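One protein chain is absent from this view; the other protein chains keep their places.
Order as written gives the chain letters A, B and C; numbering starts at 1 within each chain.
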Amino acid sequence: MNSDRLEAFSDGVFAVGITLLALGLAVARPGHGSLAYQLSGQWPSFAAYAVSFLTIGIIWVNHHTLFKNFARIDRPLLFLNLLLLFFVVSIPFATSTLAAYLKTGGFDASVAAAIYQGVFEGMSLSFGILFWWSIRHEHLKIALTPAAARSAMIRFGIGNVAYIAAIGVAFLSARASLAISALVAVYYIFEQTPARGPAPAVHGEPGNPRSPGEES
Amino acid sequence: MNSDRLEAFSDGVFAVGITLLALGLAVARPGHGSLAYQLSGQWPSFAAYAVSFLTIGIIWVNHHTLFKNFARIDRPLLFLNLLLLFFVVSIPFATSTLAAYLKTGGFDASVAAAIYQGVFEGMSLSFGILFWWSIRHEHLKIALTPAAARSAMIRFGIGNVAYIAAIGVAFLSARASLAISALVAVYYIFEQTPARGPAPAVHGEPGNPRSPGEES
Amino acid sequence: MNSDRLEAFSDGVFAVGITLLALGLAVARPGHGSLAYQLSGQWPSFAAYAVSFLTIGIIWVNHHTLFKNFARIDRPLLFLNLLLLFFVVSIPFATSTLAAYLKTGGFDASVAAAIYQGVFEGMSLSFGILFWWSIRHEHLKIALTPAAARSAMIRFGIGNVAYIAAIGVAFLSARASLAISALVAVYYIFEQTPARGPAPAVHGEPGNPRSPGEES
Partner (left out) sequence: MNSDRLEAFSDGVFAVGITLLALGLAVARPGHGSLAYQLSGQWPSFAAYAVSFLTIGIIWVNHHTLFKNFARIDRPLLFLNLLLLFFVVSIPFATSTLAAYLKTGGFDASVAAAIYQGVFEGMSLSFGILFWWSIRHEHLKIALTPAAARSAMIRFGIGNVAYIAAIGVAFLSARASLAISALVAVYYIFEQTPARGPAPAVHGEPGNPRSPGEES
């Protein structure tokens, strides 16, 4: 299987998952208090929705940044990708659960936040394994230098450590835990996955040139 | 990342969003009055559904008209596109909220209509920023003449001003506000995005010829 | 816009629409009678689901048979296609409404069946207009002979007439009306859209050869 088919299927899952997030945003029918009051009471839904949207958006961006450098897809990679998608597909459930329980506070809110961060951690971890497998088995069109690979693993590690910390923080404060995942999302907007960085200077593949101006 | 992958993912989001609109069209199970009576009472659902369907359809058409002229996609464009999709994905929620509250009248209907128009305004504004960024940073394959760019920004401006007006009108009459967004949709059926207009005469790229008869 | 992008977006809508059909198939939670009893009482859901699935499947097959012969897509075709998709997207709503009301019998069941057939008629009619526009404005890569075009319009006409008849029959018997649309679906399994028939013999495009064995 070449990378195109895998990306097309993954794109479909990302697109459906990101759109289903918004299904959790329903307000009650008329007769349950004023709409403005209901909406202002639903701020956890909107906050969790925004963080989840951004997180799926970023993982999609990073997914393609990684896969466009894949020379071939073997069977283990297919199933590692399925593992990643498993967590992506679980995000709408985790998001609506957090949205429903964040305002209750107490232990329930903590459990909901821990599940939310756990799904993000699962997604982050499978992405890291996918990346690690790809460099270990030399599936990349443009190999990474050892230094680039190391710095990439560090960048992934930061996300992983942050999500694990957020699971712990969930039991102190569910809201602080949500804030951590928002910060992780903002961090990854500015930090790119490293599959495309310094390698061209090393191998300089003429068949797959990168103009110096290409940023993504 | 080239334009194809971004378009495929965006297409997925547009396709899911436009199809989820119809999920808001449910009638009650038997035993809640005659079906004909229920359906006639649901005209706000059908009106909001039709306007939202047409609006997403048009933004999809314009999205491709713009992106097929993109020479390359850098990271800021990826995130500007995600911002656009954020508003697209919010349309089913805004539509079902408006459908539920339009008939109640009063302040709730106005809030629902203002949210509906606000989501359209957000979508319209992010599309305008995307376009402005693309001409400012010379991402277009076929550059626009300054006159064409100016006229394009004016056309985008008309939509933006109309949606902002519709937010204000929502507090006078939610129905009049819905009518404005219906008119905006009809306007954009006939007005094309300008990314393809007069430029070929200026650059005349032989590798990317446009036959005079090509209309879209 | 070339045909590929339009087909990709339409494919997305068809795929989501056909999958959302199954969302109408929910049974009640435990405590509402035995599962076997519930399921046997839901036969209208399953019948309507099967007919709708087959109908969307066939219109998808015919959509591609038609569009692969399109030389170019102009703006009117884009909006005619959106009109077609509008009816496709409405099918899950029409299906779940019919499923809910078919067993009640009486006028409600007739209204539900008439809406169901009306959505199919709208889809069928927009497909016919799309086809008529394409031959009238010479958008086809391989032109149809006048005889082939005539026979094609007749074949489309049969579906249209059948759906209009089914709207009328709905007011006599909702079940008979559902049976008509099942028969139309079976008819179109065996009858192909004519955009590909006798034309090659007339034009014999060497750049786009069809081997005699190619059936679809």
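The working rule: a residue touches a chain if its C-beta (ideal position, glycine included) is under 8 Å from a C-beta of that chain, and two chains touch if they have at least 3 such contacts.
The shown structure was predicted, so the numbers you read here are calculated from the model rather than taken from an experiment.
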item: Option from A:Y101, A:F131, A:F156 or A:Y188 whose C-beta touches the chain left out; value: A:Y101
item: Residue, one of A:A50, A:L82, A:I129 or A:M153, that touches the chain absent here; value: A:L82
item: Hidden partner chain, residues of chain C it touches; value: 7-8, 11-12, 14-16, 18-23, 25-27, 29-30, 34-36, 39, 50, 53-54, 57, 60-61, 64-65, 68, 189, 192, 214-216
item: Residues of chain A in contact with the chain not shown; value: 1, 5, 8-9, 11-13, 15-17, 20, 23, 72-75, 78-79, 82, 85-86, 89-90, 92-93, 96-97, 100-101, 104, 107-108, 111-112, 115
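By definition in this document, only the chains that are shown with their structure count from here on.
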item: Nearest-to-centre chain - CA centroid comparison; value: B
item: Angle of the C-alpha superposing rotation, chain B to chain C, to the nearest 5 degrees; value: 90
item: Chain centre separation in whole Å, for chain C relative to chain B (CA means); value: 27
item: Chain centre separation (chain A, chain C; CA means) in Å; value: 37
item: In chain C, residues with contacts to at least two other chains; value: 12, 15-16
